[in-house]
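Apart from one protein chain that is not included, each protein chain of the complex appears where it belongs.
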Amino acid sequence: MGIINGKDFIERLNKLENEIWLEGEKINGKISAHPAFKGILQSKASLYDLQHDPTLKEVMTYFLPDKKELIGTSYLQPKTKEELRKRRRMTEQWARVTHGMMGRSPDYMNTAVMSLASSASLLKDRENCFPENITSLYERAIKQDLSFTHTFIAPQVNRSQLYLGFSKEPISARIIDRNQEGIIIKGALLLATQGGLTDEILVISSPRVLFNSDEAFSFSIPSNTKGLKFICRQSFVGGESPFNHPLSSRYEEMDSIVVFDSVLVPWDRVFLHDNVEAAVDLKNQSSFHTFAYHQVVTRQIVKTEFILGLTELLIETINVSEYQHIQEKFSEIIIGLETMKALIEKSEYDAEIDQFGLMCPSMVPLQVASNIFPKIYPRFCEIIQLIGASGMVSLPTEKDFNSDIRADLDRYLQGVNQNGEERVKIFRLAWDLTMSAFGTRQTQYERYFFGDPIRLSSSLYNNYPKDRYVKEISTFLDLNN
Amino acid sequence: MGIINGKDFIERLNKLENEIWLEGEKINGKISAHPAFKGILQSKASLYDLQHDPTLKEVMTYFLPDKKELIGTSYLQPKTKEELRKRRRMTEQWARVTHGMMGRSPDYMNTAVMSLASSASLLKDRENCFPENITSLYERAIKQDLSFTHTFIAPQVNRSQLYLGFSKEPISARIIDRNQEGIIIKGALLLATQGGLTDEILVISSPRVLFNSDEAFSFSIPSNTKGLKFICRQSFVGGESPFNHPLSSRYEEMDSIVVFDSVLVPWDRVFLHDNVEAAVDLKNQSSFHTFAYHQVVTRQIVKTEFILGLTELLIETINVSEYQHIQEKFSEIIIGLETMKALIEKSEYDAEIDQFGLMCPSMVPLQVASNIFPKIYPRFCEIIQLIGASGMVSLPTEKDFNSDIRADLDRYLQGVNQNGEERVKIFRLAWDLTMSAFGTRQTQYERYFFGDPIRLSSSLYNNYPKDRYVKEISTFLDLNN
Amino acid sequence: MGIINGKDFIERLNKLENEIWLEGEKINGKISAHPAFKGILQSKASLYDLQHDPTLKEVMTYFLPDKKELIGTSYLQPKTKEELRKRRRMTEQWARVTHGMMGRSPDYMNTAVMSLASSASLLKDRENCFPENITSLYERAIKQDLSFTHTFIAPQVNRSQLYLGFSKEPISARIIDRNQEGIIIKGALLLATQGGLTDEILVISSPRVLFNSDEAFSFSIPSNTKGLKFICRQSFVGGESPFNHPLSSRYEEMDSIVVFDSVLVPWDRVFLHDNVEAAVDLKNQSSFHTFAYHQVVTRQIVKTEFILGLTELLIETINVSEYQHIQEKFSEIIIGLETMKALIEKSEYDAEIDQFGLMCPSMVPLQVASNIFPKIYPRFCEIIQLIGASGMVSLPTEKDFNSDIRADLDRYLQGVNQNGEERVKIFRLAWDLTMSAFGTRQTQYERYFFGDPIRLSSSLYNNYPKDRYVKEISTFLDLNN
Partner (left out) sequence: MGIINGKDFIERLNKLENEIWLEGEKINGKISAHPAFKGILQSKASLYDLQHDPTLKEVMTYFLPDKKELIGTSYLQPKTKEELRKRRRMTEQWARVTHGMMGRSPDYMNTAVMSLASSASLLKDRENCFPENITSLYERAIKQDLSFTHTFIAPQVNRSQLYLGFSKEPISARIIDRNQEGIIIKGALLLATQGGLTDEILVISSPRVLFNSDEAFSFSIPSNTKGLKFICRQSFVGGESPFNHPLSSRYEEMDSIVVFDSVLVPWDRVFLHDNVEAAVDLKNQSSFHTFAYHQVVTRQIVKTEFILGLTELLIETINVSEYQHIQEKFSEIIIGLETMKALIEKSEYDAEIDQFGLMCPSMVPLQVASNIFPKIYPRFCEIIQLIGASGMVSLPTEKDFNSDIRADLDRYLQGVNQNGEERVKIFRLAWDLTMSAFGTRQTQYERYFFGDPIRLSSSLYNNYPKDRYVKEISTFLDLNN
């Protein structure tokens, strides 16, 4: 089989009839027709269609040796720097179609599956571990061009360091039984973006301090597995009109709580269970993080380009380019964009073959980027608000422009080179990006994409090779040690 | 007559049948029943009711000499520091009911009318000026407890300093004719908060560089004057449920563009016309700004108290008070609150009788507060987002809690001392304050309440008495000048 | 006796012959003639002389009931708000003479002695406590107008939280023996500003985590007590020329390590020993901190005024007042100054009679100021550097202006209204304040005056009354608790 197209994706998904709850109701009927989901699913379908665009074939697909089916590049296990760059170009391509707004685009999850599969040997010959099930997941995913989401965050009832989290009934998902057919999971995990909107869900438990062995598991199961529930937050689709809601009508991904109501995970789906050490190794030693970071930073660069273009368009619309403080604010965006670009390129230039035989990007520049972006993205949104000023609030709608007062609006809301309608379009986009419920969720999403910013900087400090530089000072000062 | 109650307010407003456009349609029927307006009007009505609360009489009302009617304290022309503080206590009272979310609460506009009236003598014996019409407005307002909005900002087609803004047809509102009955105004003004939701609209043109005499005018007219149109932006009421939208269901004020379609302003309503100098003086020399700042800063303090309480409640809910970076963020809010409090109190302690005989707060501390708040308010919203983290996105709705999945939610979304429903209530409030379309508009509103922040700091620099300090240095250095 | 003058102060100090080490040598001869100390001692002497200025008598002095001697106002135990304000005016007066550069001006330490004495009852009837010795210190200080320094910081060998600090020989000063004559102290304490330059040294041990009872003591002894050594850091006096070093030639206070080489503290000097709880109470419950903060914040306000004047003079000298970014930077200084002023005034307006019968300023505003100043002071120095730009480095000296090249300098270094010499004077002052070794030490001093900034904000968070505000939210949301 190999690559699917948008229609394939939608049809397969509709057939699954996953259990999704929204506003107190279980979704019935075709998920692709539901107002809260049809925009995002259509956008996602268009990504799959892109794989069939003959002009993009070179970038978007590849062949496996001795096979005839085209495979999506996101599944490619890179062996050379050229293949690594091809992966980046593929991600750029998909990210551009969605302006970097889709966090869980197919390449993100495919990258996860690809890199986990490459690291499967980490689980070899260990207790309660089944590396072959990771490998077969990868093969199945390639063959069927499967879509995934994943989840791994425990509900945060109590974030105190001293909290032990004992409770009789599981809150965070746990293994409550193991039987002939598989393991039984009960409890919840947070936040599955696009939960219920994919073929399968990949679950990788995330070891932390005070972690029990019944919390150590990893598997992938179909989204319609019995007992699996996706409880959606409120939808941030502002409405169907792309004029009014240029972004949320297309890219609202939805996040959901994943409830495991005594879900049976068959043995052939289990990667590991009841083995804390293996869970830790899979998380920390696999190449998952590195490749995921490579995909994410690429998407964020595309998003920053979008922001840069929009900001300049705002500036031109109200003609404020002469102001030094406007120039300074804009230059922050340039600096952010160029810095991110330089870092991802450095990660590729410094790439090396890792222990699993993959050409793996250098982690430090990606880690640096992951410390930078959560800080600059909210600042960019603020800059747009500061430049747009009161214009960010003057927001008539499509209906206004189709009514008797259109002439007033075109006159009184005109920009330097735009009539009112065009000016409002531009400002509505700025608003949807930075001030709508969709936009502020995007901000929060980017802020926490890589995890708690405080821990990100601690981890950067702890992992960074500092000794060489300390030694230089010791030598200069002629110290004994 | 004197003070009205909420019912009076609503009934009078419904009768006006102001021309209000929303989403391409002219509002018909009772404005107080319209989904976009009923929340705010009910909140406003509750403020008028408060004037009749016997326990608050002392604070909320006063008597005019030789009159029996109670008058709202916001109309009080203070002659002593005690009266000035009484004004503050009145504003605090009203602001607390609406948690500082209502920018154009009645006291704001009443303060405007009161202070303009006290400064009416500025227009005495000047060309095209009618100070007596300001005085009679004040008397009428007191007698009928009128509600107002105001508008004074020209549409910002082009913000370049070099832009002259010539166009045949007026964009910014201008006097296009003067006849026996009055002056005729054509064009638009931005952004009237609560435009169309008040008895009258006060219009004070705002002189700027390259200002024509036909733009220099000032008057107050009924909101239902012929030719007057209020074009609303999109409504930010998220819905009627206070569970889902605790703030926007109650306090969404609406902003509108005010279109003057050849509106006749009768002579007895005109304060001044075709006199740039007088317009400048009324703006800069009246006590309007000082008293308005005094009201605004008071409201902002109450809002900051609300933020402080909510932030601590968030901290307790997820039990993160032990973290030093959380403490540091919270201390920023304390510092902001205490600074604002100290500044407003200083403005009162340093108050002096002004040229019009009023006990006028000291302007410098208020100006300093007006430079501070637009910067700290967005930061406070950011702090809430940083503390709430992923919890800001896990947002089920009231319907979810009334459905079969309630048990799941109560279990998996519980806080340290709260069940899921209470926890979600708290986080939804945090979200509505900082991330909903209502909340982000509040942020933008506070950011620009006092005008362009760049100009605020320039004006502070230019007006501040620096000489004494420079002289001290010259003396120390024994300089010649 | 009562108030002394500058000559008295110098003569008494010279007689003490304290053991002071500087650059590996023990100071011999008159300390007041030593190049490293004569500037600061002369400045300090001028403060004492000010007490005799007839025009300032009202501010600088007071009478004790039934006594004829004038007493310095810094010893005044305020019973009314008027007396509290008198204290502030006194501090302003002294701070102005030294432009806020002298951290340990006499009023700072006199305030310490005054407030400790007022709180002596805290030690009443407790083990190893001698409150009467505090009282007699206060009386002796008043009568002789004694000068003091103090010290209480343990050497920071290891700042890890887990460090226990055991070592056979004391590092941090401890009681190593108690005998008939008194207690014997061995070890060191950091950093005594003006150590050795005062009549006495007040020692108050500072309880911390893992604190032993032999570290719990408090006393005051003459600076020339046997075994007491003051080891100075490098002197930051840049030279004697006030042209070259307008500040360091006058206000370099010196900091020293205080070494107790088995120092005998006679019983009549001991306030407490071997009583951890009493030491904690004396530190936390006495009014020492409140009155000290009141003095310090007042001094910092005067210093900020100095900075404001200098900054404006720089701006005028190179004529950059038209630039918006300059105005914005300057407005930061205004905001800082006015905020500090508002806070100290609020602390006085909200003052209340404390448990010891003194009119005690409100602590919260002072605590807020103590969180603000350590952040804004370094920023003000940075602003001066940013405005002065390359001019901060073009620094010829007095000798240059007395040489053949003077004409070149006057020509090529002239300012808008100044010849080269005057311009250089102004820039040298800016340099001495922000870039000389003296200036950077001042920055570090203000940054840490109140202690570790991280702990300052934690303490603000922990002590602030938050409940009322949390309750307001709970009520609004109709929560159960």
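Here the chain labels run A, B and C in written order, and each chain numbers its own residues starting at 1.
The criterion applied here is as follows: a residue touches a chain if its C-beta (ideal position, glycine included) is under 8 Å from a C-beta of that chain, and two chains touch if they have at least 3 such contacts.
All of these numbers come straight from a predicted model, not from anything done at the bench.
S.K.: Quick one: jot down which shown chains the absent chain touches.
M.R.: A, B, C
S.K.: Of the listed residues B:Gln324, B:Gln355 or B:Asn462, which contacts the missing chain in the full complex?
M.R.: The single option touching the absent chain is B:Gln324.
S.K.: Out of C:Cys129, C:Ala188, C:Ile221 or C:Val296, which is the one that touches the chain we can't see?
M.R.: Touching the chain that is not displayed is residue C:Ala188.
S.K.: Among the options C:Ser362, C:Gln385 or C:Ser474, which residue touches the chain absent from this view?
M.R.: C:Gln385
S.K.: For the chain left out of this view, which of C:Asp66, C:Asp125 or C:Glu169 touches it?
M.R.: If we include the chain that is not displayed, C:Glu169 is the one touching it.
S.K.: Determine and list the subunit B residues touching the chain excluded from the picture.
M.R.: Looking at subunit B, the ones touching the missing chain are residues 324-325.
S.K.: On subunit A, where is the contact patch with the chain that was removed from view?
M.R.: On the side of subunit A, residues 96, 99, 246, 305-306, 308-310, 312-313, 316, 321, 324, 327-328, 330-331, 334-335, 338-339, 341-343, 345-346, 349, 364-365, 368, 371-372, 417-418, 422, 425-426, 429, 454, 457-458, 460-462, 464, 466, 468-474, 476-477, 479-481 touch the unshown chain.
S.K.: Kindly note down the residues of subunit C that lie in touch with the hidden chain.
M.R.: Contacting residues on subunit C, toward the hidden partner: 21, 23-25, 153, 155-163, 169, 171, 187-188, 190-191, 229, 231-234, 244, 255, 257, 259, 318-320, 322, 325, 378, 382, 385-386, 389-397, 399-405, 408-409, 411-416, 434-437, 439-441, 443-445, 447-448, 452, 454.
The rule is simple: only the chains that are shown with their structure count from here on.
S.K.: Mark out which residues of subunit C touch at least two other chains, giving numbers and ranges.
M.R.: 324
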